[in-house]
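A single protein chain has been removed from this complex, and every other one stays in its place.
Labels run A, B and C following the written order; every chain starts at residue 1.
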Amino acid sequence: MQIDRNTRVICQGMTGTAGSFHTRLMKEYGTKIVAGVTPGKGGTFHEGIPVYDTVLEAAKKTDAEASVIFVPAPFAPDAIMEAVEAGLRLVVCITEGIPVHDMVRVKRYLAERNAYLIGPNCPGITVPGQAKIGIMPGYIHTPGIVGVVSRSGTLTYEVVWQLTQRGIGQSTCIGIGGDPILGMSFVDVLRLFEEDSETHAIILIGEIGGVMEEEAASYIRSAVKKPVISFIAGRNAPRGKRMGHAGAIIEGGMGTWQSKAEALKEAGVHVIDNPAEVGVKVWTLFRETGLIKV
Amino acid sequence: MQIDRNTRVICQGMTGTAGSFHTRLMKEYGTKIVAGVTPGKGGTFHEGIPVYDTVLEAAKKTDAEASVIFVPAPFAPDAIMEAVEAGLRLVVCITEGIPVHDMVRVKRYLAERNAYLIGPNCPGITVPGQAKIGIMPGYIHTPGIVGVVSRSGTLTYEVVWQLTQRGIGQSTCIGIGGDPILGMSFVDVLRLFEEDSETHAIILIGEIGGVMEEEAASYIRSAVKKPVISFIAGRNAPRGKRMGHAGAIIEGGMGTWQSKAEALKEAGVHVIDNPAEVGVKVWTLFRETGLIKV
Amino acid sequence: MRLYEHQAREILQGYVTCIPKSSTIFKPEEAEEAFLKLGQPRAVIKAQVLTGGRGKAGGVKIVNSPAEAKDFAKRLLGSRLVTPQTTPEGEEVKALLFQEVISIQRELYLAFLIDRQRACSLLVGCGEGGVEIEELARKAPEKVLKDPWDSLQGLLPFQARRTAYFMGLSGSYLKEAASLILGLSRAFIEKELTLLEINPLAVTSEGSLSILDVKANFDDNAFFRHQEMVAIRPRAEESLEALASSFGLSYVGLEGNIGCLVNGAGLAMATNDIIRVCGGKPANFLDVGGDASTERVTQAFSILLRDPRLRAVLVNIFGGITRCDTIAKAILEVLKDTPLRIPMILRMEGTNALEARKMLEGSGLPFRFSREMKEATLLAIEAAEIKE
Partner (left out) sequence: MRLYEHQAREILQGYVTCIPKSSTIFKPEEAEEAFLKLGQPRAVIKAQVLTGGRGKAGGVKIVNSPAEAKDFAKRLLGSRLVTPQTTPEGEEVKALLFQEVISIQRELYLAFLIDRQRACSLLVGCGEGGVEIEELARKAPEKVLKDPWDSLQGLLPFQARRTAYFMGLSGSYLKEAASLILGLSRAFIEKELTLLEINPLAVTSEGSLSILDVKANFDDNAFFRHQEMVAIRPRAEESLEALASSFGLSYVGLEGNIGCLVNGAGLAMATNDIIRVCGGKPANFLDVGGDASTERVTQAFSILLRDPRLRAVLVNIFGGITRCDTIAKAILEVLKDTPLRIPMILRMEGTNALEARKMLEGSGLPFRFSREMKEATLLAIEAAEIKE
């Protein structure tokens, strides 16, 4: 999954408010937005970019490889499947509020096809200095050696901004999204980072709930050689009122901050407590391990 | 797919009328029927055979490898999926009258799993002298070198009986069933016959409608070295009243007797005109090619 | 089961919106009211038959007044419409559809059917509709989109849009067509149709889409889930075919004089084939099916014997799941009430064939037996010729 300034990207839902605004920001950052897709508006232009009725048509005419989706939640699952079916190899779905049963169906669809989905309900992917496909503020990034992966949106910006302010650049930043059912998981991104020659260290931003951090820990232990630093949000979150026993039966003690932090620590990950100190801790650590030379 | 006197077979719907009757006949032929499955009757015995509530349980307890299904059409699709899910490698579905949309779902299910389905609406499979899993009359068979595959039920018996009466034995007889959507196709069976060292010649009994014979012809041309003899029923069938154009658009001239016969002839298949003369024609042909020595 | 146009429209009502206003009449007296109910200066009246080519055969007419409507209805209802696709006797017109007249700007084609090879549903779309569609599909196949889809996922909205786009629709038409196609796909799945064809689908001069004609087939195997289809199933008294179908039998009348009763569609076709090959003429195709009960076979025999043209009967049974003794019992049952006036040649083999033969021989009735298909066929042909 190589993203750079030459990657040709279409935008589904480009003619909406958020689609328009972020298409402009993506273009400003340097991303090659080659087409928009809005059914019924094919043949028109928006922000100087041609609009097509279908993704298939847009992809054919512009040779696009990736899509970013801003269409409203009721139509977003269809938009994802349309993009994948049209042969796009990367689909980034920004839309939040997609029903979980819909995402189950989408995942079933993806399982039989060959494409990366980032999201939904995610900030997207940024390769600093090259391209951003999504809604991350551009200026917070600077090129470098750290791969950032996160379940959160704004918390990712916070962490990336702390890094940039301390002169620590990023190779790639991926927000995988905050929903229960997601396209790429932590493990999928860790695999890419481990293989990526630009990435020398990894920051993983997790949250309480689910078992994705525990899965990541077990993957890191077995397959990741690069140093990993992590912050898990929600240590002090109120324990939500529980509803029935099913969740507890299934997760079997996992999902809590303690479970995640312990699993990651056991896998050799540096788990940071204070979200305001991620930047400085990473800087200190990099000094110690020689990843930053002064 | 090796079937012989040691193959352990369970019968779904064994406690019904047809299930009981044919279980008795299969046992008489020598087939090892090790269990029956009827939900709610688990723990009982029928015809001296233990009955279980679920296929999983039956398969576990008896180490069965195959199942034959006699359950009524509304429940047969579920019975097929249950058998496949329980790990049986061969499922023979005798039941006729399964709705076509149900079979579409079953095929979708099978596509992701590893099992052979014969049928539905089929007579099953017989390996003469070893075992029969299905409803073919036992006495019409005799062991030998001809593989018989057919879309028809009773027409298969007719042909097999003609062969047996002329002393031409069969290696395996498979009735793949007469429904629009089937488990194994002609091509699937031809592949097995081509690989099977017991089979030296193949008889293919087709019918008008669909394009399965045309597919078989194209497969034979490319991959079958053994001699193939064929009869296609329905040369003189009244051309059914047509309903709309869709069928014609899709089949594009295929599906007729002429189309099938020509395709098979072009693939080097001997196409026989008179259904009463299959036996004698095969005999003559085998004499000429040395498959029968006098 | 093939549905009449008016039945198919009825079924689509819950799924799509662009069906022209219409009503159906069964008696000429209802014609004037039906015309007035449409509330328009003109109406198109269409004969309800299960065959194509009715337009050219005079089964469709635009009328301009209640009187003209009544006139046409009187002439058509109860008459037999002969089209290139019917037998020379034609098909009786039992109902007429009155529909508002749509002014057509462009004709499109849409169909749903089962793709046997891929075992999935298939959507077919074309930017040109009408009766020449087959010709077009042959000459310019690239103009016809055949889109396989997964019944489990259902047709996806983007597939519907893609097809609409392929058909040359854009702007508001694109959305309207996509929602129409989605609605049809749901009807296709939920009503368990094996064919659903809209031809033509019209782009009207008023700027919307309109379903001008519908053809639909319902899967006979799915009656157990569809009481609404059972309700419109042809009644047994309407024809021998319908009577047979009501007992789960497959009966097709032909033009010969040898009545055939066979188990299994393949063997039944092969039996018809061999009669032809040997120089005879079958009077029918009759498959009693697998798993035939005595009652079902009894019905099959009594349907068969109702045909006055018969000169001989050929029974060709190879027992499998159907037991020959079941057939024998049914024959004896029928012949208790109906004396046998023509020769009956019996060929039985397979499951319980010996038992069956014993039962029949013991009855003292004048059956002729053969153990070979060809011999039995020749006996039947000979018998039919003598009798004639």
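The criterion applied here is as follows: a residue touches a chain if its C-beta (ideal position, glycine included) is under 8 Å from a C-beta of that chain, and two chains touch if they have at least 3 such contacts.
Note that the structure is a prediction, hence the values are computed from the model and not measured.
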Visible contact partners (per top-of-document touch definition) of the missing chain: A, B, C
Contacting the left-out chain in the complete assembly, out of A:G42, A:G210 or A:P227: A:G210
Identified contact with the non-displayed chain, of A:R8, A:K32, A:R89 or A:K107: A:K107
Selected residue (touches chain absent from view) among B:D78, B:E215, B:E251 or B:D273: B:D78
Interface with the undisplayed chain - residues on chain B: 39-40, 42-43, 53-57, 75, 78-79, 81-82, 85, 105, 108-109
Interface with the unshown chain - residue positions in chain C: 152-153
Interface with the unshown chain - residue positions in chain A: 18, 21-22, 25, 73-74, 94, 96-101, 103-105, 107-108, 121, 123, 135-137, 140, 150-158, 161, 178, 180-181, 205, 207-208, 210-212, 215, 231, 233-238, 240-250, 252-253, 273-277
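FYI, only the chains that are shown with their structure count from here on.
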Chains touching both chain B and chain C: none
CA centroid of chain B to CA centroid of chain C, Å: 28
Mean-CA-position distance for chain C and chain A (Å): 55
Intercentroid distance (Cα basis), chain B paired with chain A, Å: 51
Residues of chain A engaged with two or more neighbouring chains: none
